[in-house]
Each structure stands twice: as C-alpha cells, then as structure tokens.
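Note that one protein chain is taken out, while the other chains of the complex remain in position.
Up next, chain A:
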Amino acid sequence: MSNIRLRRATAVWFLALYLLIGVPVWYKLTTIHRAPLPAEYIESLYKGNNHDVHMVIPVYIMSKTFKFPDLHDAVQLQVNHMLQNKERYVNWSLQVLPYPEDGSVDLHNEYVVILENDESPGFVIPSDGRKTILFHNLDNVLHNDLPFFVSQSLVEHTFQLEWNRLNKKYTSGVDSNRVKNMAIEYNPNVHLSISLLSGDGNPVSWEIEHVALKYLTPLRQFLSPLVNFTIDTNIIYFNDLNLHHLKNRSLLSQQDLSQTIDLSELSSANYYEEQNCLHLAIVFPSNSTGSLPFINSDKHWNSFLVPQWGTLIINDEPLPENPYLSEDYLAPVMHKFSNELLQLLGFTEDSEGLSSPVITLDSFKRLTILNNLNHSINTLWSLVKMTSNLPQMTIPIDVLTNVKDALDLRLETIEMLNNPAKQNSHEVWNDALIKSNKLVYLCEKAFFHKEMVQQMFLPQEHKVAVYLPLLGPISIVTIAGFLKIWREQDSESDDDTSTEEGASKEKMQ
C-alpha cells in the first residue's frame, strides 16, 4: 500500500497555500500604506533646474517724436542677444511690443519705454511708475544706436535686480561685510516687534504712536503686496541686554558685542502667530552702568544689524530723569530701521541701489515667485528622497493630494509667468506671488505631515516579534515537512518494494 503520492501532494498543497496565499496575505496585511508619489516627475523637475520656466516680461515702446515701426523687433533681437550671453539660473526674457496707438495699455501699470528727442542721450527712471524715459538725438537714430540703448537701459537698469540676481555667478545673501544670510526666509506675514529697553525701572514715555503712523505706515503700505506686517511696540524695564558687562569698555570688537548682548528674552517671545519676527530694540544702559564709551557717535547711539533678527540701537548714556523720547529722537532710528528692514527682508542688498521703488518691488515679487518655485521643488524632492530612504515610512493619501495640488499650482504659476500678456501684466505678478506662496505652503504641509513621522516609531522588529510565535512554528512545520516528504521518496520506494516482496513471499508460503 503506497500513499506517498497523496501525502506528497498534500505537502505540496500546504506549501503552495503557504507561499501563494499565506505570504501575500501576511504581507498585504502588515505593510504600511504608501501613496504613490510622482517621484520621477519631481526628480526631473529638480534635476531639470526650472527647465519649464521661461519668464516673460512685456515691455512697450512708445516714441513721442518719431515713429519707428520696426524698432521693437530690433530691440527684441538685441535684448535676446544680451540675455543669451549671460548664464542664468532661470530663463527669462523681455517681450518688446510697440505701444498700441489706441492707448489700450495703461501707461502707469505696464513697463513702457518712452523715447524722447533731446540734445544728448540718456535715460531716467521716474520713481512713481514703471516708465523708462530714454532721451536720444538725431545722430543716435542715424547711427542705429537706439535698439542697443533701449535694450541696455531695460536689461541693465530697469530690470537690474533680475539681471543681477538671476545671474549664475551671483551669490545670494552675502553683503559687503561678508555677512551671510542676512535676510530671513521669505514669508508673506512678518511680525515686527519694537522694544524700548531700559536698565532701570524709571518710567519712560515715547512718541511711538505718532512716529509709527508717520514712518512705518507708508512702508507697510508700500510693501503690502509682498509682506503683511503686524507691529507691536513695548517698553521693557530692568533689561539692558547685558550691557552692564560692557561697563567702561572703550574699545569693543564685534565679537565682544555679539558674545555679550543677550537677545534671548526678546527672541524667545512666541506669542505672535506669524512665523517670522523682526525686531527693533532701542536699549539704554542702567544708571549703575553709566555711560558706554564704546559708542562714539554724535547722535549718542550706534546701530547694529543682527542677521535674521533685526536692528539693535545702543545708546551711550542712561536715560535722564523722567525721560521722554520725542519724534526728533525716534525719526532717525526709524529711518535706520526701515532701511535695514529692507535688507533683513532680502529686498535689497548692500551693493544694490534702487531705481524706482515700484519697479524694484515688481522685480522682487518676480524673484520671490522664482524662489518659491525653487523652494517648493526642493521641498518635494526632499520628500521623495526621504520616503525612498525610509521604506517603513507611511505615505498618507493627504500627502499625495497635497503634492498633486502643489504640482498643478506650480504649472499654473509657471503658465502665468510664461504668458503674462494674457492678463494685465501688473496683476500677474501679484496673483502669481499669491499662488506661489500657497504652493510653498502646500509643499511644506506635505513634507511635515504628522503621520509620516509618527510611523517611524513602530519599528520593523516589533512586527517580527508579534508574528514570530505564530509564523515560526507554521513555517518550520510546513517547510521541514515538505522537505522530509520530498526526501522520503527513495527510501519509501525501496520500502514499498521490500514490503511488496515480503507480502508476495507470505502469499507464496
């Protein structure tokens, strides 16, 4: 009697069940959910370096004296030539158009080059609009210098910020003092905290309400398309930021100062909702500290720019009795602060001048949009890298939705940048800026998803420890049983023959 086939088939079935159903089911039930991120697309975006961005800025040419029907084409050629000779991070170009005679283009809101006949050539960028007024004489026209003049003044002066900062050789955030990272990370909402600190407890009053309205409100209005500020002012007593350690010091290195001054109490305040905060601190030493000889200035105060923090104004003398700080005192401080605020926001750097506030602001908007695009791609790339390096990390569906939305938004933003003529161009930059801010927000939301990090605390060993008591015996029994029955074949068949022989012998007997 031989049932070896049946038994072997049983063992094979068990093994097949184990491998074909058991293992996949176990795997399915214990794997963590990982939403499929468009990793390849993100990688191509990251490595392609904004290959799909080609920022176009429309510029109109208007001639008051003569008519140049083909001037815009010539300027376009010249501009393209100039830009192509320079290595740029991001593709950008000007779209030179003739100014329509029906006046359908708003002179105030669009970039317009106005050609005027004059004795000698030159140009002016008025402060209150997006105009570039170019003066030329008849010789220039005869020698065909106009296209080059126009392109030169446009590219190098009107769009100076783009020209400089989108250059590959430009290193950001390094000013003439070799201070790196002066500016804070861009965020549409910034909190400004203005503090008056005194080392003593004598009551101080200051004309801050009036001064703030007079000096800070215009700045807020001006920057409002780009940054919204919330501002508070405060008087802090009994805090001289450790100035008392510098008593009687007449010489002071920058290092001494940065090591002594303790900004922790001002910096640690986290009651505001905005992510970024910049400070202006006006500090007076206490009476016991006395005057500070290292402050040598006619104004009796020196100002120090603290990278990514704000402006620190140190006064040389303690406050007088019953002190009152009037506008005369605060105005230069506010000037100084506003000036440095633009640096702290990354709006200007030491080496750059300002052609026209409106034009600079526009340029800064465009640079911010491009920065946001870069930043978001970097964030997404980090997300892709992180999830691929950590295979146990779950990827919730929310993350995928955010990533998809972000990528769609990115395309929309790029579409706006590439074809600004579709809308009123001055509105395009505002809309694109809002979109790009949202884009950054979405990317960060995807990256910092709570569940992704949480899952890391459920290690793989835990899973093994829980399942091993069940899977261990079952696996050993199934596999060892299968191997045994497989090896049994020979001896079994021998056995079978011997028993059969024995049986026949018995029969014979």
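Definition applied: a contact is a pair of C-beta atoms (placed from the backbone, for glycine too) under 8 Å apart; a residue touches a chain by one contact, two chains touch by 3 or more; residues count from 1.
The criterion applied here is as follows: contacts and distances are computed from a predicted model.
A.B. asks: Have a look at "GPI transamidase component GPI16", "Ribosome biogenesis regulatory protein", "Mitochondrial import inner membrane translocase subunit" or "Pleckstrin homology domain-containing family J member 1" and point out the UniProt protein name belonging to the hidden chain.
C.D. replies: The correct option from "GPI transamidase component GPI16", "Ribosome biogenesis regulatory protein", "Mitochondrial import inner membrane translocase subunit" or "Pleckstrin homology domain-containing family J member 1" is "GPI transamidase component GPI16", the UniProt name of the unshown chain.
A.B. asks: Could you tell which one of A:Q84, A:N167, A:Q308 or A:S326 touches the chain left off the display?
C.D. replies: The one listed residue touching the chain not shown is A:S326.
A.B. asks: Could you tell me which of A:E43, A:D145 or A:D262 touches the chain that is not displayed?
C.D. replies: Only one listed residue reaches the unshown chain, and that is A:D145.
A.B. asks: For the chain left off this view, which of A:D106, A:D232, A:D408 or A:E427 is in contact with it?
C.D. replies: Residue touching the chain left out of view: A:D232.
A.B. asks: Please identify, in ascending order, the residues of chain A that touch the omitted chain?
C.D. replies: Missing-chain contacts on chain A: residues 3-4, 7, 10-11, 14, 82, 118-128, 133-135, 145, 148-149, 152-153, 156-157, 193, 201-205, 208-209, 212-213, 215-222, 224, 229-235, 237-239, 269-273, 297-300, 302-303, 317, 319-332, 334-336, 338-339, 342, 348, 350, 353-355, 357-358, 360, 465-466, 469-470, 472-474, 477-478, 481, 485, 488, 492, 495, 499.
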